[in-house]
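Of the protein chains in this complex, one is absent; all others appear in place.
Right after this comes chain A.
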Amino acid sequence: MGSSTEEKVVAVILVGGPTKGTRFRPLSLNIPKPLFPIAGQPMVHHPISACKRIPNLAQVYLVGFYEEREFALYVSAISNELKVPVRYLREDKPHGSAGGLYHFRNLIMEDNPSHIFLLNCDVCCSFPLPEMLEAHRKYGGIGTLLVIKVSPESASQFGELVADPVTNELLHYTEKPETFVSDRINCGVYVFTPEIFTAIRDVSSQRNDTATLRRVSSYEALQPATRIPADFVRLDQDILSPLAGKKQLYTYETMDFWEQIKSPGMSLRCSELYLSQFRLTSPHMLASGDGTKSAIVIGDVYIHPSAKVHPTAKIGPNVSISANARVGPGVRLISCIILDDVEIMENAVVTNAIIGWKSSIGRWSRVQAFFTLLITQAEGVYNSKLGVTILGDSVAVEDEVVVTSSIVLPNKTLNVSVQDEIIL
């Protein structure tokens, strides 16, 4: 049975809400985490443009509990740019990763899609969505998960799973286990058939029944009520775990990169991954220069067209420069994200840092960070602290000041050097 041209696909991207982004502070104090620029584009842009490669994509929904106005501008701009309808749906309250999908099922099913993709916005990977869809069709189940192999030490941070090596069926799934189960983990990217809604509904109604049952016994009525609301359904524990081993769920393994963008430091690492991906998929996005007419560019660098970079500067590798930033003569930028309207003055050096909107970096100053271990969650060589220096918005670093491995909250002026500090 081949795919009919009538078969439509809908993609749902979970973007979370303000209470979920606390590890992304201080950057998330100014902007919802999903809109934070990674490799020059808002974080959510990367899964959305990956969706564009899905054949017969009808609609993309962003589901979260941020205020609608935070996404209104972005959503209309990206719909125009990618020529794909993108819409933000606000949950009135958290419903869990599966509950959110279920909550908007009527809207999602409006186009009568044959398949529904579910993606997490803060996943950084190559999103092999067309390949996943094809595999899913062959398996014939109700859902297929994207999975990746990681180091055994780091696997316990994620959902570990066991898959049949021949049929790729999902046999077992457990979330953040204390003991080692498997080195294959759940990437947070799924494709489902509409039967998934039935499965979610079944979980909800089971909960309701249990709740009703509880009210019957007076003894149990005395117990503290810690029941989860019926409509809060978690994909991992409530759907994947119980359905594993029942020939309903399958896995598709990716051999490419995969990271979660949980902290600002990871955003720098993921920026690097996406920039290197641009070199393969859309090299015109990357900057180049040899110091004659434009600045020397080393490695993968993104420079927004409205940014101004002096020809005597040297930029890269792994640098993103956002709109209206100004980079002065003799500046050196290595592994950093420069946000909108930042001004960097002569001979300054920025390395391993994120410079917040409208900040200014003085002449001969140095904003830097060191980490003794490279942090890559998936590769398992990790340290709980990522030493990236972060300047919030409108921070002023005066001439010749050195800022090392520190976090500076918005609107501060630094006139003395600091190291390993959090400046409130």
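We take it that a residue touches a chain if its C-beta (ideal position, glycine included) is under 8 Å from a C-beta of that chain, and two chains touch if they have at least 3 such contacts; residues count from 1.
To be clear about the criterion, contacts and distances are computed from a predicted model.
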- prompt: UniProt protein name for the omitted subunit, picking from "DNA-directed RNA polymerase III subunit RPC9", "Vacuolar protein sorting-associated protein 33A", "mannose-1-phosphate guanylyltransferase" or "General transcription and DNA repair factor IIH helicase subunit XPD"?
  reply: "mannose-1-phosphate guanylyltransferase"
Field: Which residue of A:Asn168, A:Gln277 or A:Gln368 touches the chain not shown here
entry: A:Gln368
Message: Going by the contact rule already stated, which one of A:Ile334, A:Ile354 or A:Leu391 would touch the omitted chain in the full complex?
response: A:Ile334
Touching residues (missing chain, whole complex) on chain A: 314, 329-330, 332, 334, 346-347, 349, 351, 363-364, 366, 368, 370, 400, 402, 404, 419
